[in-house]
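Only one protein chain is missing; all other protein chains are in place.
Each chain gets a letter, A and B, in the order it is written, and its residues are counted from 1.
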Amino acid sequence: MLKIEDLHLSFGGIKALQGISFEAQAGEITGVIGPNGAGKTSLFNAISGFYQPDRGRVWFDGRDITGMAPDRRAALGIARTFQNIALFRGMTVLDNIKLGGHTRLKTGLWGALRYFGPAQREELEFRRDIEERVIDFLEIDHIRKVPITALPYGLQKRVELGRALAMRPQVLLLDEPVAGMNREETADMARFILDVQERFGTTILLVEHDMHMVMDICAHIVVLNFGQQIAEGSPQEVSQNPAVIEAYLGAAA
Amino acid sequence: MGQILQFGINGLMSGAIYALIAVGIVSVFKATKVVNFAHGYLIMFGAYFYFTFAVLLPGMSWAPAWYVSWEPAWLVEMKEGLPMFSPLGAVLDWLTNLPRVIIGLIGALAANAVVGLIIERVLMRPLMGQSVFAMIMVTVGLISVMSGGAQLIWTADANYVPSLAPNTPIRFTLFDTQIFLFGTDLVNAVIAVLLFGAIVAMVQFTKGGVAIRATAEDQSTAYSMGISVPRVFARAWVLASLTGAIAGAILATRNGVSPSLGLFGFSVLAIVLMGGLDSYVGVFIAALVVGVLEAMTQWKFGGDWAGIVPYVAVLLVILVRPHGLFGQKEVERI
């Protein structure tokens, strides 16, 4: 579904990515792990189009999207959440989630200025859809009209997931969805991620430091260290790989 | 060919004045991240202050005679019998005005520094650390306040103010063409370039300059390194006011004094963006280029058209190089 081929990316002297290659299978959860500064977020930025790789390709559904602008990639069906939450803080939960529907809605400028008629029909139809598919699904109906700033951190992460879901993505990139959450919140989020995969068949790419969660829910794992891909395989294989153990112990020591 | 050289030199000379104006905008931006939209009006105030100390005050009934016109016996003697428009005559006329010029400059520098400090203290400091947008918009509000204020304080415009240097005509030949300049224009340009160089050197090499650059890099780090950021802000504004006072005095001698002097600020703002906002070198080059382009436009299409050269130029440059000719693109971390 999503294929990364020999990706290189550097910022001045820092080599953030050096020859990353792997494939995220359709409908599966693929984990990307590695110590701090390994290049995980940079990889996501290259996939979603914010950074142009120096070398290598990104394939989506058999299509080369390497040079494509971020908004076109989103329109193709790539959604993501951010490590440090990039919600629109002044808006309500509902407005944030509605923004996720941008590429699916058709209303143009004329329709928007008139509103009554096709635009209104589309808006109400869309509202019904997100109420069911996103708001009920993620159990956030009680905070619909609450501004983001008034929400606790864990709920904000959930709303950001909701906004990505409103895009009906084929591929979903999640950058540390449970960072800073307590046990219970983490379990909730893990359940939502599995539900998304099960119910919508979404291909998911997951960056996470919480090893328990990664080992639990990922079918396939890619390990990065200092921009290099040091291992790839099933959770079992990866957790017994000496290079991985070395990287994590080295980082911890 | 001849004309090209003449207009080219004229252009370089006015470009130097633009550079002197620009240095105030760049310095404030470097230190505070605020683009001062009202800088032209600070310059207009400088011009009016120079006018006040060099023309209005000597015109008062109580002004001492030497202030009004300095005519020691030897000077009067030398003037005797000189033909009209002689080079020496121009120098002697200037000497007669010298007390007014000096007091005018000192007065303009002091008064403009006070204006700059007031702006910084009363309007900028309270917003510091909150919102750069608000600070910039405050300078936009200042445009109307200062423009209206000048008209309230100085109810009449003035055409004549004494020039900073003797207005001796200078003729010389360059590549077989006769070039004709006024001494005062040349001196003005030299003053502007020297001041520009001095300020760049100061920012590069002195302790105060290092503080400005550190603050420009990162305000909170500068704070934690023991740099008094508010003092850096104040210094930058005073620097802008002082260079503005000189530039104002020069513009006053060239174009007379009127509220429309404030408009120069906008042309120079365009130049500053063209150069890259935080690059002294880029801004200097852009100032000279625009000066020359203006002079050429004036030559080919007339004075009217010269006025929009900076605006057309900035639009073209921004479209091709969004961060100016020499500016750096800021990479956003996501």
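Following the convention adopted for this analysis, contacts are C-beta pairs under 8 Å (C-beta built on N, C-alpha and C of every residue); 3 or more make two chains touch, one makes a residue touch a chain.
Here is the rule we use: contacts and distances are computed from a predicted model.
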Taking the list "Ion-translocating oxidoreductase complex subunit D", "Acetolactate synthase small subunit", "Putative hemin transport system permease protein HrtB" or "Amino acid/amide ABC transporter membrane protein 2, HAAT family", the UniProt entry for the undisplayed chain gives the protein name "Amino acid/amide ABC transporter membrane protein 2, HAAT family"
Among the displayed chains, the hidden one touches A, B
Full-complex touch with the removed chain, picking from A:Gly19, A:Pro70 or A:Gly233, is A:Pro70
The one residue from B:Ile102, B:Ile118, B:Ala134 or B:Ile170 touching the chain left out of view is B:Ala134
Answer key for B:Ala90, B:Ala252 or B:Leu269 versus the chain not shown reads B:Leu269
Full-complex touch with the removed chain, picking from A:Ser48, A:Thr66, A:Gln156 or A:Thr202, is A:Ser48
The missing chain sits against chain A at residues 48-50, 69-72, 74-75, 79-80, 82, 86-91, 95, 98-103, 105, 107-109, 111-115, 119-120, 122-124, 127-128, 131, 163, 167
Interface residues of chain B toward the undisplayed chain are 35, 37, 123, 126-127, 131, 133-134, 136-138, 140-152, 155, 266, 269-270, 273, 277, 304, 307-308, 310-312, 314-315, 318-319, 322-323, 332, 334
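Just so we're on the same page, only the chains that are shown with their structure count from here on.
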Chain A and chain B have mean C-alpha positions lying a whole-number Å distance apart equal to 53
